[in-house]
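A single protein chain has been removed from this complex, and every other one stays in its place.
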Amino acid sequence: MAGSTLGNIFKITTWGESHGKALGVVVDGCPAGLPLSEEDIQKYLDRRKPGTSAITTQRKEADQVELLSGIFEGKTTGTPISLMVRNTSQISADYTEIAENYRPGHADYCFDAKYGFRDYRGGGRSSGRETIGRVAAGAIAAKILEQMGITVFAYTRSIGPVDADLTKFNRTTARSTITAMPDVEADEKACAYLQQAREACDSVGGCMECLVEGLPAGIGDPVFEKLDANLAKAIMSIGAVKAVEIGDGAEASRHTGSENNDPFRMENGKVTKISNHSGGILGGMSDGSPIIVRAYVKPTPSIFRPQQTVNRSGENTELTIRGRHDPIIVPRAVVVMECMTAITVLDAMMMNMSAKLESLLEFYR
Amino acid sequence: MAGSTLGNIFKITTWGESHGKALGVVVDGCPAGLPLSEEDIQKYLDRRKPGTSAITTQRKEADQVELLSGIFEGKTTGTPISLMVRNTSQISADYTEIAENYRPGHADYCFDAKYGFRDYRGGGRSSGRETIGRVAAGAIAAKILEQMGITVFAYTRSIGPVDADLTKFNRTTARSTITAMPDVEADEKACAYLQQAREACDSVGGCMECLVEGLPAGIGDPVFEKLDANLAKAIMSIGAVKAVEIGDGAEASRHTGSENNDPFRMENGKVTKISNHSGGILGGMSDGSPIIVRAYVKPTPSIFRPQQTVNRSGENTELTIRGRHDPIIVPRAVVVMECMTAITVLDAMMMNMSAKLESLLEFYR
Amino acid sequence: MAGSTLGNIFKITTWGESHGKALGVVVDGCPAGLPLSEEDIQKYLDRRKPGTSAITTQRKEADQVELLSGIFEGKTTGTPISLMVRNTSQISADYTEIAENYRPGHADYCFDAKYGFRDYRGGGRSSGRETIGRVAAGAIAAKILEQMGITVFAYTRSIGPVDADLTKFNRTTARSTITAMPDVEADEKACAYLQQAREACDSVGGCMECLVEGLPAGIGDPVFEKLDANLAKAIMSIGAVKAVEIGDGAEASRHTGSENNDPFRMENGKVTKISNHSGGILGGMSDGSPIIVRAYVKPTPSIFRPQQTVNRSGENTELTIRGRHDPIIVPRAVVVMECMTAITVLDAMMMNMSAKLESLLEFYR
Partner (left out) sequence: MAGSTLGNIFKITTWGESHGKALGVVVDGCPAGLPLSEEDIQKYLDRRKPGTSAITTQRKEADQVELLSGIFEGKTTGTPISLMVRNTSQISADYTEIAENYRPGHADYCFDAKYGFRDYRGGGRSSGRETIGRVAAGAIAAKILEQMGITVFAYTRSIGPVDADLTKFNRTTARSTITAMPDVEADEKACAYLQQAREACDSVGGCMECLVEGLPAGIGDPVFEKLDANLAKAIMSIGAVKAVEIGDGAEASRHTGSENNDPFRMENGKVTKISNHSGGILGGMSDGSPIIVRAYVKPTPSIFRPQQTVNRSGENTELTIRGRHDPIIVPRAVVVMECMTAITVLDAMMMNMSAKLESLLEFYR
């Protein structure tokens, strides 16, 4: 199935495997006239780069992006933008064990069931490195949104049992802590917890949250192309995400209507909501309040303990994984979530332009 | 935006509003040769019909389906199947209040922001009645899956604070209780809770869960068209759903890898998993275990208490909603979730047929 | 395959068979705020109605359209518009011969090869009646284009060996002649030719042409979504069309560059072209001159002479078709071509709105 393309007008197509020659993305449908340089993309890629702290994989990759098309005199031309990152640090390891055995919590068995065989080196297409294309594309979407006064900001909400205290929420902190938590104390606790897990040859999950601010009301659609439905798809498509919430999410199901409804009020001549249990989306369309999305990430399946499993020949066996693996995915996935959100929101805004006849007529007047 | 179509090969297009002449769906891409009658569809529609118990809206609708195309001599022909249900019980009420004021928790304001105006009668396109088309289409998908030995079964897991005890899980119970809970005691407690909420002019949320059993491994795709990503979109597109979980969902984020990984084991010559924290999906593809999806539903926004809001002229005001409204959506949404799941799974299976060159060559040999 | 949906934003889904209960279309993505009534649609349907002249099938059908959704207070709401026409005149004929034998020039054999069996009554889904949905949808697209000062006008250019003389081109004539030719004399000759063919139990082909005037430059796309590529698809998808041309079409291949290039010139402060060999499209995008598309239609395959063929059991046999059939399709297909063109052009215009960053920023300012 042709599953590597996402979007309706702002359309991205990612390609590449963990241990192939390169990874990349083609961004089609980007409006013409946006100033864009490799630096704009690199900034985002650097946020997901491995090897930057004790809690990420020790694989060293420069992840230097090359901008191959779609730009003329420093501006996008409206034609496809091709972005590529060469792989440089694939260790020519002994993959016999992974080739022969199905790693629990990984997609190895599913790949074999679907395709008959698989590129087992470093997880192949299922590797976290696939997100390079997503982030490169998201950097462009985010830059466009920024020009419209819309910001997309993601951070870590919890790691294992450690929750960030959102009353201490600070954006600069979220961008500087190792865990991407917006609260220094929680970051420290989480680091200690991670260290412990690592020593136990184990791994850890967590939760990340993304805010979209400045989005006008009415973006999205009332039935299948609901803004929250598309966000759910985009975010759930990030490897290891097992749950997606909008606004109060699962909690809302425990409350009553009188608690959960957000009263509308006029504020400075603008319709606003007194509370934001809805997470900025009602009936599939933005309601003018900040969009709040949350994603829950399972613990990294690669752990360094012996695990029971099955091999390709259908025999029970025991497997111990080796190599370089993050004990937690969340801090590096935060930028991926931000990018998937930016792409989804921008595409919805572009699809929205012909919703009113009046707008269409005015556009072509 | 053309947001009323879903699917790649098995494609559904719903249409209709709460108080329009009719509602329906066109199902395109249904394989030829399936025996199909109006009764097959009606069975499913009857499960979402209003007016059947004390906890649903008192609007009486026969919701009699008419099969308009795509069938010849009792079998599908491979061409579009058009299904329609006439609206019969639209009360010609006084809609002035709803027309003028934005109901909190509803999409009224978003519709006006997006389209410039809205069909305010009964929620228009945002009405729960839109799901008639989804259910009619899902009945077909479910019938096809059944022929492949795949069952899709949804039920209520919680209502407000009342959880079903899954150790008492019983399918017949889930199909006979008023709440669609698979546990009689919980059903009784939930009914009492609902009665209380109703007396307080309030409403209630809840959680529903859906199981897919019998699905082979390898269905879905490793990147954007992940099976879980498409399930998340399909389920989140059901009105009032605010969170979607796969397998252990949010809980997985609190666990370690050694707890969360499901060991593979051979059983009767088949690869199986000892546990199913993954909810039957790894890396976006089915892993052979039952698929488990959960959806959290917010309390019905229509409550019969005065609420603060804003009117179309941008003035603060107070609104009291009248009319016929379910104090909870969940029991009637269960069949909608089942149908959206069936549609998504079937479409993924159809897209999967050309994944291996070997299969393609054999098919055309 | 889900092949009954067309378009990206302005999306149409047709359904129904010749002898089913009804035929129709769902139009999704129509902008909100367009005044629309059944009369707007009926006007177009009446132009393709059978039984109106000696040269069309004698089947009598009222083809009365019913508008089922998407309208509120006389205006489109932006949600799907469902349109339906009931079949009333299906003669309960003896279909044994058609059921058993493959009609030459028809899709009978292909249907069996693809789907295993077919609805043989009146051609089933391959019937010209399928175009009811296209025309109903096209009436809406044309009405929107009209509001932007864009007209779409189709007519018959030739019937068998009889060519219309375009120096006598007259729009009113094209709308009043039996053949839809814009030239009275040619119409008379063509009618005589048709009468002759009918007496010989034979049928006739022809050519139709469509003009789009008032379209601004820059609509369309430079690669796969070229405006001419999408027109070619939309027009070739009309049954019996075997060739599509843009501008000078095949003739251009015989000319030199110096003959075929259209020089640009300023006229009243506007970029224009001195000639229009290009048919209004350069590099896949409109160039500001009128769009000219031509479609060549094969003779109706249903002829009343004995024909050699094969039956479902794989035996050679002879078949004589009976029933009600047009000796020529072109005069009734003209409105279908007009509608497919309108739909394609409108969709391209809607997709075009975010081509420039500047437009996007201005829209959301």
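As written, the chain order gives the labels A, B and C, with residue 1 at the start of each chain.
The criterion applied here is as follows: a residue touches a chain if its C-beta (ideal position, glycine included) is under 8 Å from a C-beta of that chain, and two chains touch if they have at least 3 such contacts.
Keep in mind the model is a prediction, meaning the values are calculated, not measured.
K.L.:
Omitted chain: which shown chains does it touch?
P.N.:
Result: the unshown chain touches A, B, C.
K.L.:
From the listed residues C:I71, C:V85, C:A180 or C:I219, report the one that touches the chain absent from this view.
P.N.:
For the chain that is not drawn, the touching residue is C:I219.
K.L.:
Which chain A residues would touch the chain omitted from the figure, given the whole complex?
P.N.:
Within chain A, the residues touching the omitted chain are 1-5, 7-11, 13-17, 20-24, 26, 28-29, 32-33, 66-72, 75, 77-82, 84, 114-119, 121, 124-125.
K.L.:
Suppose we count only contacts with the excluded chain; which residues of chain B make the list?
P.N.:
Touch set of chain B with respect to the missing chain: 8-9, 29, 31-34, 76, 78-79, 144, 147-148, 216, 222-223, 349-351, 353-361, 363-364.
K.L.:
Hey, which chain C residues sit against the chain that's not shown?
P.N.:
Within chain C, the residues that touch the unshown chain are 1-6, 8, 14, 102, 104-107, 109-116, 125-126, 130, 158, 160-161, 197, 200, 202-207, 216-226, 228-237, 239, 242-250, 252-266, 269, 271, 274, 277-279, 282-288, 296-303, 305, 307-310, 314-316, 348, 351-352, 354-356, 358.
Methods note: only the chains that are shown with their structure count from here on.
K.L.:
Averaged over CA atoms, how far is the centre of chain B from the centre of chain C? Could you give it in whole Å?
P.N.:
The separation of the two C-alpha centroids amounts to 38 Å.
K.L.:
Can you pull out the residues of chain C that are in contact with at least two other chains?
P.N.:
8-9, 29, 32-33, 78-79
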